[in-house]
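Report on the structure given below.
Here we show just some of the chains, and they stay where they sit in the whole.
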Amino acid sequence: MIDLEVFKTSSSMFFLIWGGVLVFSMHAGFAFLEAGMVRRKSVVNAFNKILTEWLLAAVGYFVLGYGIAHGIFFALMSVGAIEKANLQYNLAHYFFMLTFATASIAIISGGVAERIKFKAHALAAVFVTSLIYPFFEGLVWDSNAIFGNPLGSESGFLARVFGSPFHDFAGSVVVHAIGGWLALPAIYILGPRLGRFVDGKVVEFPIHSVPYVALGSWFLAIGWYGFNVASAGSLDTLSLGLVAANTTLAMAGGGLAASILSRNDPGFLHNGVLAGLVAVCAGSDLYHPLGAFVVGAVAGALFVWGFKFEIDTLKIDDVLGVWPLHGLCGAWGGIAVGIFGSSALGGAGGVSFLSQFLGTLIAVIYAVIASTLLYLAIDKTVGLRASREEELRGLDLSYHRTDAYPEEAMMR
Amino acid sequence: MIDLEVFKTSSSMFFLIWGGVLVFSMHAGFAFLEAGMVRRKSVVNAFNKILTEWLLAAVGYFVLGYGIAHGIFFALMSVGAIEKANLQYNLAHYFFMLTFATASIAIISGGVAERIKFKAHALAAVFVTSLIYPFFEGLVWDSNAIFGNPLGSESGFLARVFGSPFHDFAGSVVVHAIGGWLALPAIYILGPRLGRFVDGKVVEFPIHSVPYVALGSWFLAIGWYGFNVASAGSLDTLSLGLVAANTTLAMAGGGLAASILSRNDPGFLHNGVLAGLVAVCAGSDLYHPLGAFVVGAVAGALFVWGFKFEIDTLKIDDVLGVWPLHGLCGAWGGIAVGIFGSSALGGAGGVSFLSQFLGTLIAVIYAVIASTLLYLAIDKTVGLRASREEELRGLDLSYHRTDAYPEEAMMR
């Protein structure tokens, strides 16, 4: 005798955990992307930062973050309560949403690489994943959030004013724009790597390894299907196919646009793929696949332009280009829902350009303010930046007492 | 109240997407396998080729290829139509089949490495994944294909003549033999790498990295479970267990045979695993697992012999050995169904040796002709081969303006 209710719930948990494992594997992607883009002397630091973030977030989001965003504080419950069926689902959901929450600090990590104090970054990881990210997550994604969800619910602020809630299916704004715009003030306050600008000119810092960049990008692109598809949350929807197709087409748009504009540069190609993926999350359940392609292509172009604008004009040393990638393309993704989500352009409709614009704008403002306060506070207390000696020697030796390739280093 | 129909369809889409993500990750495997087997000066080119192929195929297969093979042209539909339940399933199916279609050009990529023009390869990718591959895919796998499916349907040509349709469960022939036999004329027309043969003798070209070869092979072997198991298409079959077991035993046969014959050579071991996997696809739903082991072992031996025969006797510079691996072992896989699929040898029966032989033969002939025409046409128009200077300098610097390890390159 089959208990259909149990079978269905168990299957939906399996679905969520499948997605969570893929998004967890994206963190391996963040690690290798960073390890490839920095200089050799910061490779170990990249790996340690990304993994340590995850570990800290796992605890902080369990104890505090998930509760802020979804109104359930697991840490206060005995296991007797936790074992109940509905909470079982919430535990799977905790795991899934944790993999999203941690992305916000992993994004920042790529921007502040090679010169941030290890302890400062760890402290930021706790605050971002336990408080700053979950607060906004709840505003958009859960009406059980302890601060309500005025932006996302059917009856919230944006829906009442503009007739439609802020739609962000898989987090172009909640995860990527928040992460990218949290990173910008952090990078600015931290300042550029020593020697990056000389007499107002950019000094080229050749990267460590294209294969690591490619590996990181592949891990991210593969895991992104979990990010988007499993955002459906359970197996009572038929949208999974559309989400998978839109994810694919947006990736194509982003990668091809960035590749053409950069004349087949490997860094822009592999990051262009990610730009398209960042932008499509929000409306991947609404777009026509050709609309998704355009959304991705615009993101790919935006990334190439933004990357150059940031370093050449703004003179901001964002090592992996996380602000153009996640900040700009994430914001574009939020706004794009109001354009390509409309039925006039082949989308499923039911979206409002103004709701999308305003929701995205609120996210950007929130992230910039929260980050400025957080990183100034860290700077004034434990200190934000590695010492000149630590940075010159490299964070690997300074903080982790090892080269990335110890045997080879010894033989030199 | 649970809608069982929706739950079942949603679950089957999840199943297909799970498989598709695994096969997508195989493309990371193709990339690292190629990056490991070439020389350092072509590593970036390997990554850019494999990723760019995927992006182009995503568009071409959406607009044209899927329609040719399965009779549904998504690009002509508005999203209103696309959102219908049955088309949702087709969109998941598009994603899954795209990951197969792209394998055909990824196979070719490994053969033509280090000296093909980037634009020529990109152009070939579009034609192969939008037209050449989908045409044959439809002949075998879908009676809704716009050209019908005389080889594979229960009432098609082979079934009427030999009493049994051409059986290719997961693509030993449709994907691998087609890919491998498309590659052979391309490699021949392109010619060997400069300096590969001197006075009729083979010059050893030492490969870049065994760890990358291993990583590529692992990605491929892991993803292969999605390739084979999810070929069942939906969750109303009990064959999944048999397919998983057969995949495993054939991998064992291929790897062990190649390893023994090559006295534990890492290249033959890791590629031997793939040889067994290539061969088992077609009958993985029919074989007794010990039959699958033998099918795989024969493939492993065939690969070792074919690899040496190709370079030493035929003097063809197939960088990754894609013709023996996918062409020979894929064809063997198609024919093996007619032997080990029979109930006399423990298989599930219902197969015909002649149908298998003829279907495979048609595939080989089709691929050789299509490839010859395509690559000659490319050669006469945009040109096929990189210039002597581009090749000597290396495609990384010539086409992508960077070394694979820029920091280290600068320090030399």
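Here are a few things to note about the model shown:
Each chain carries a letter (A and B) given by its place in the written order, and its residues are counted from 1.
What we mean here is this: a contact is a pair of C-beta atoms (placed from the backbone, for glycine too) under 8 Å apart; a residue touches a chain by one contact, two chains touch by 3 or more.
Remember, predicted model here, so these are calculated numbers, not experimental data.
The full homomeric assembly consists of 3 copies of the same chain, 2 of which are present in the displayed coordinates.
We take it that only the chains that are shown with their structure count from here on.
Centroids of chain A and chain B (each the mean of its C-alpha atoms) stand 33 Å apart. Per the touch definition, chain B reaches chain A in the complex via residues 2-4, 6-7, 9-11, 13-14, 17-18, 20-21, 24-25, 27-28, 31-32, 35, 43-44, 47-48, 51-52, 54-56, 58-59, 62, 74-75, 78-80, 82-83, 85, 87-95, 98, 118, 212, 215, 399-410.
Note for the complex: chain A touches chain B at residues 4-5, 8, 11, 15, 18, 22, 39-40, 206-211, 214-215, 217-219, 221-222, 225-226, 229, 235-242, 244-245, 248-249, 251-252, 255-256, 259, 263-267, 269-270, 273, 286-291, 293, 343, 346-348.
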